[in-house]
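Moving on, here comes chain A:
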Amino acid sequence: MSDPIIRIDNIVKRYGHLTVLDGLSMEVMPGEKLALIGPSGSGKTTILRILMTLESISGGFIQVEGEQLYHMTKGDRLVPADERHLHKMREKTGMVFQHFNLFPHKCVLDNVTLAPMLTKGIARADAERRAMDLLDMVGLADKAKSMPAQLSGGQKQRVAIARALALSPKIMLFDEVTSALDPELVEEVLNVMRKLAEETDMTMLLVTHEMGFAHDFADRVLFFDHGKIVEEGKPGDIFRHPTQERTQAFLRKIIAAGHRV
Partner candidate 1 sequence: MIDWSGYIGLILEGAWVTVQLTLMGSALALVAAFAAGLGRLSRFMAVRALATTYIEFFRGTSIFVQLFWAYFVLPFAGITLTPLQAGVLALGLNVGAYGAEVVRGAVKAIGREQREACIALNLTRRQAMRHVILPQALPLMLPTFGNNAIELLKGTAVVSLISLTDMTFQAQVVRAQTGSTLIPFATILVLYFIMASVISFGMRWLERRATRGLDGVRA
Partner candidate 2 sequence: DENKLEELKAQGFARIAIANEPPFTAVGADGKVSGAAPDVAREVFKRLGVADVVASISEYGAMIPGLQAGRHDAITAGLFMKPERCSAVAYSEPILCDAEAFALKKGNPLGLKSYKDIADNPDAKIGAPGGGTEEKLALEAGVPRDRVIVVPDGQSGLKMLQDGRIDVYSLPVLSIHSLIEKANDPTLEVVAPVEGAPVYCDGAAFRKGDESLRDAFDVELAKMKESGEFAKIIEPYGFSAKAAMSTSREKLCAAK
């Protein structure tokens, strides 16, 4: 068995007096598909944002592909990472946001090519060729010249996925990527993600409230509560036979609210 691609070691995250993550540890193997579920405010988004270096951490260590994420060695001491180190580490990871966060002033194609051209110095022609492949993959090749404002929510989110993929990250993070969409548009995005999960060996971490999708998609489900992992296991086990009281209560509520598991 290979080494974990992500090793989270006892990290702590505080906002002022509020402790959001309280000594969290976990490991993710290369190629693993992980679903993070749990009640609102339990810290699911926070852990993704920390992996994307959008937040700082208050304590603990994270290794990605065996390298420290928030630290670097100077002589024989570990010191906080500088911008240069973070920049290098960010190459490994991509993220898709709940609200897409497309660049509204650039057409779909430019949204996808901007980062490869700027960060990797890829020539426009090459970047566009690859972008068209990706847009084709998410079923939007014909929208390459549209502006984001002209797309539906589902289309925007598919563009956002293509944009993140354009940098060929090893790890992809998805934070409730369908929860801002009209119910009818959810499916088209989930289809793209299903295809992605099947066809690539990328490592994927997914925060979602779509239990049905989490079930089909994930190799492993982590149930979060109050900044801790309360329960984890194969989706079939967690959803059908949760052992923890909190997990049971949460699933009951979600089901009562009309969601299918």
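Criterion applied: all candidates are chains of the complex that A comes from, given by their letters.
In this section, a contact is a pair of C-beta atoms (placed from the backbone, for glycine too) under 8 Å apart; a residue touches a chain by one contact, two chains touch by 3 or more; residues count from 1.
Keep in mind it's a predicted model, so treat the numbers as computed, not measured.
Asks: Judged by that same contact rule, which candidate in 1 or 2 sits against chain A in the complex?
Replies: 1
Asks: Which residues of chain A touch candidate 1 in their complex?
Replies: Residue positions touching the partner: 52-54, 87, 90-91, 93-95, 97, 99, 101-105, 107, 114-115, 118-119, 147-149, 163-164, 167.
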